[in-house]
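A protein chain is absent from this complex, but the other protein chains hold their places.
So, subunit A:
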């Protein structure tokens, strides 16, 4: 099977935008084609990662709208919804389309428009992914984070401050990301004294509500070479689910979807956790960075917090995590986030990440939907 290459990537400004979903998708889609120097009529498959444009905006059918807006008709289109992991699932679908031979040029665009809704309304749209037995109690994704964070801290005797350090680190990284929603440092006291959202977690433990879009262009490696000498290869990819009902998991601090999707990706790439040079993790909540860093095999279970405290995951540490600023500072436009994670890893393995650049030949992105309900892990290697 021929390897699948990424030859272009784009990311719009994340934050509170005037543009609506169609405009956001078109902005990232056209920028991605421009980045690769590929004409729209060369696109055979066009995937849109998006969780809820109908629920947020009353605009459905966004892939067809994007095909028209980009002049990519008659490209085959599909919308990929896997809640917060729609972006990662889109990467998987785009990879499949090329790896299977069905498409020799696939454009993936992920996006979401959210900020016109109140926080309560946006929280409810996202909480609608929960099981009826959870939804009727008013269970939200932030409340799952609070429940899990308390259990983690009590089980592993970790200090509350360690969670705060995730926010401090990722905000520090976001300062150098011109596309990030927040390009400012926060100190630990600010995090620890911010208002409680889901005890013990506070406002700065959570990502913001965000508008934005990101794009990737995938093709067979032989086609990639016709356009550029600098491209990344999807060397490993895997996807997995965990229980819909979150409390039924044997260990509340283990995300089976992360374990299983990463094992699949590692096996395909013929690498292990120790070979990863840089990683983008789904820090929708600070606690998730601990859980994923352990379930990906970077650190032992219950030890992820120590690595953050020791600076191991800082930009100048042994394993930089969320050099982009993560969802925490970059923002989390649901369908865009998994695509934007791979955008950052793509930039890192090509040595094109500017002030955020670290020494990275192999990078990993882990995109989490629900509270670990569905997960995609992608591994990229630079082919410079």
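What we mean here is this: contacts are C-beta pairs under 8 Å (C-beta built on N, C-alpha and C of every residue); 3 or more make two chains touch, one makes a residue touch a chain; residues count from 1.
Note that in this section contacts and distances are computed from a predicted model.
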Hidden chain of the complex, named as in its UniProt record, picked from "Succinate dehydrogenase and fumarate reductase iron-sulfur protein", "Leucine-binding protein domain-containing protein", "Peptide ABC transporter permease" or "ChsH2 C-terminal OB-fold domain-containing protein": "ChsH2 C-terminal OB-fold domain-containing protein"
Absent-chain contact - pick from A:91, A:107, A:197 or A:265: A:197
Contacting the left-out chain in the complete assembly, out of A:3, A:151, A:225 or A:306: A:151
Hidden-chain contact residue, picked from the options A:61, A:138, A:311 or A:354: A:138
Residue of A:80, A:246 or A:380 touching the missing chain in the full complex: A:246
Touch residues of subunit A, complete complex, unshown partner: 55, 119-121, 123-125, 127-128, 131-140, 142-143, 146-151, 154, 195-201, 245-248, 252
